[in-house]
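Every protein chain of the complex appears in place save one, which is left out.
The first chain written gets the first letter, and so on, giving A and B; residue counts start at 1 in each chain.
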Amino acid sequence: MTAGLDASALPQQLLNGLMFGAIYALVALGYTMVYGVLKLINFAHGEVFMVGTYTALFVSWQMGYFQGAPGMTRATSPAVLLLMLVASMIVCGLLGVAIERFAYRPMRKQARIASLITAIGVSMLLQYGGALVLPVSPPRSILEQVNPYDGNLSIPLKPRNASLAASVDKAQAEEKLAALALEQRIKQEGVSSEFDLSEEGKKIRAASQAAAQVSRDAESRYNESGMSLNVPYGQGIMFLATLGLMGLLTYLVMFTKTGRQMRAVAHDFDSASLMGINVDRIVTFTFLIGSSLAGAGAMMCATFLGTQLTSFVGVTWGVKAFVAAVLGGIGNIPGAVLGGLLIGVAETLVVWAGGSQYKDAIAFVILIFVLLVKPGGLLGSAKVEKV
Amino acid sequence: MKFWAVRFGSIGLAVLVSFGIGMIAQGSSGTVSRLLALAGLYVTLAVSLNLINGITGQFSIGHAAFYQVGSYTAAFLASILLSRGVISNLGTPIPWVLVAVATSLVTAGIAGLFIGLPSLRLRGDYLAIVTLGFGEILRIVIQNTPQLGGSYGINSPKAFVVPYVWMLTFLCVGVCRNLLQTAHGLSFLSVREDEVASSAMGVNVTRVKVAAFVIGSAFAGAAGALLTFNEGFINVNSFTMDVSFIILTMVVLGGTGSVTGSIVAALTLFILPEVLRDAPAMPLNAVLGTLAGIALLVGTIRLAMDHKGLGRSIWMPKTYIGIGIAVAGGIVVSVLANCLPALANRTIPSAELRMVIFSAVLVIMMLLRPQGIFGVRELGLKSFFRRANA
Partner (left out) sequence: MPDPILSLQNATIQFGGLVAVDNVTFDINPGELFGLIGPNGAGKTTCFNLVTGVYKPTSGNILFKGKVINGIPPHKVAKLGIARTFQNIRLFGALSVLDNVVIGGFLRNQTNIFASMAYLPGAIRETERLRDQAMALLEVMDLADEANGRASDLPYGKQRRLEIARAMATQPDLLLLDEPAAGMNPQESEDLMNTVRKLRDDFGKTVLLIEHDMKFVMNLCERIVVLDHGEEIARGVPVEIRSHPEVIKAYLGEAC
């Protein structure tokens, strides 16, 4: 292929983008839910995510999947994964609740910017405090040790061109012939081919190499004539789990009593409390749900994407997820999902187009343009102030 | 006549003090000299952000970006001068430093104009994320621009800029103070208070917002230029989100809108981590125990403050119980920490500790005094600083 854009890789890239985007979306949900009820940018959310990734790592270690543990082969137990997921969700959920209770609730009556600074403080405390006690994991560690789902699911999109198959066969046959000739020659002369400097020897060697090249070309042309999507099993499972969690959240918010109360609080905090809703309970619940979703995202990110873990891992993921939430319209749950998926896809597209060094900037570029056109985000509506 | 005497007298005094600080810096070690320069820069940054955030009410949380624009403008200019042979590697002569500062003032001001424009459409948190995003985009673009040193960074010939740093600081504080003394400053405050009412009263809200962004970022840019010559080497790591957050924290901790508050908070928050840099290494379990103890203490004080009837004083029997709980809790945590094999017998170099303590202090200060050190008041000097709030 030439250096230009490889169109045949596009569907695969889009798919990868969606997978990454799903994690952004999970984390973005936490930002958006908290913003919805408290109008607070929970800067510590990224650090909750970070704690989630480490919870997954530590659980995997506890289960014996220690780096380089003797006799350790790739695990095959989905139960371990489930345990990691549940543990991450619980730990993150509780951490989120604790942060709200001890750092944000005392600030609730203060100016919003005071809460924001507190959030920044908590976030930095967890980052730098984490750096004191947490190990830096080797990249891909959990992925290689724990993920039992090796291999890819290959989904053919377009069958390969059958007429090309014949040419592949032909080229391969010729390659074999040429190789045979070379082999015979080596046997005859009793010298290794590299040292065979006679004209004849050179010719045979060149012919063999050329045939091999032709055969390789034919094969790749044949392969590229079709198209298929490859999904690593792990990522596929991750994507499905993400969808499942989002479904669960939708049910929770739309069809349960608590969800209804949550929406009431988001709509108007003061009126909701006047109407007899226990807002503290709802806020706690919101942090619990939002943070445990971040925990789920963290576990999957650590396990299936092979991210290197440091105590600062939450910064990038957190900021991007936050951008996703704003992009979709902060406070808006479907918006967060849409924003997350969009950013995931945009990032892989940038990499695909050869701008991998700009991958981390694209989210912000999109955000700025969207906000200039639609100041309330994609699905949100900018509040018009009534005069 | 008296007016001009006072005016030139105070300008003269400011210049004199600046050179005085410069002389102290020259007479002391390189570290102290560097700290004196950085302290002035941080005051400038905090006061200039206060103009945008505290006085005009535009929620900008990416101030480091303008600092960066200024810093890189100066570095780029220096690299051109260097390649033309105008200046040598030995150092940048002060006139050229001043040229660079002026240029940076302009480029950062222009950057401020561009970021100010979205503020016409975006409010509150949406504007905040855009300002943050601008900084991130800038960082990534610079990292990929070889002319600006890419991700490695860029060298510039050093210069002794401490006096000029402080002159800039005085200038920035003076401009903000002057503005607040006049009706113009009130129009900035009115935009913070209520945009709709301001425009109904004939205030051109657009112009005010853009002016605040341009002035605030121009000062940050000038500060950046001086940073370049003070350090001799800059890279994108000097302008991360954390730096923006620290500047923002200085503004809020000083009391939003209070110029003197910004100054004091900037000095405190700047000096704190620097002092900690030289602290000895400490055992990890002791650190964790202390942190836990402080957290418990703050929690109990906070509870006491929230409790009805206990009023303002935090010194009451419950507080002593709280201190008891805190000490006990701290000891328990440090003992527990020593029982965990992963954490036992580790010591922490102070360099790693400083940001932990910094953020812990930040959270504690916010919890105990959310309205900022001085609230919205100006500190003393009432006749000099007009209050941004009644």
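A few points about this structure:
Everything that follows uses one rule, which is that a residue touches a chain if its C-beta (ideal position, glycine included) is under 8 Å from a C-beta of that chain, and two chains touch if they have at least 3 such contacts.
Everything numeric in this text was worked out from a predicted model, so none of it was measured.
Contact with the undisplayed chain is limited, among B:Ala111, B:Leu179 or B:Ala225, to B:Leu179.
Contact with the omitted chain, checked across B:Ile52, B:Val130, B:Ala211 or B:Ile348, is made by B:Ala211.
Residue in contact with the omitted chain (choice from B:Ala75, B:Leu189 or B:Ile234): B:Leu189. Of the listed residues B:Ala102, B:Ala197, B:Ala279 or B:Leu368, the one in contact with the hidden chain in the full complex is B:Ala197. Touch with the hidden chain on the side of chain A covers residues 387. Against the chain not shown here, chain B presents residues 3, 7, 175, 178-179, 181-187, 189-190, 193-194, 196-205, 211, 215, 376, 389-390.
Keep this in mind: only the chains that are shown with their structure count from here on.
Each chain gets a centre from the mean of its Cα atoms; for chain A and chain B, those two points are 35 Å apart.
If you check the complex, the residues on chain A that touch chain B are 35, 39, 41, 102-103, 106-107, 110-111, 113-114, 116-118, 120-125, 127-129, 131-133, 135, 315, 319, 322-323, 326, 330, 357-358, 360-361, 363-365, 367-368, 371-372, 375-377, 382, 385, 387. Residues of chain B that touch chain A in their complex: 59, 118, 121-123, 125-126, 128-130, 132-134, 136-137, 140-141, 143-144, 196, 241-242, 245, 248-249, 252-253, 256, 284, 287-288, 291, 295, 299, 302, 306, 342-343, 348, 352-353, 355-356, 358-360, 362-363, 366-367, 370-371.
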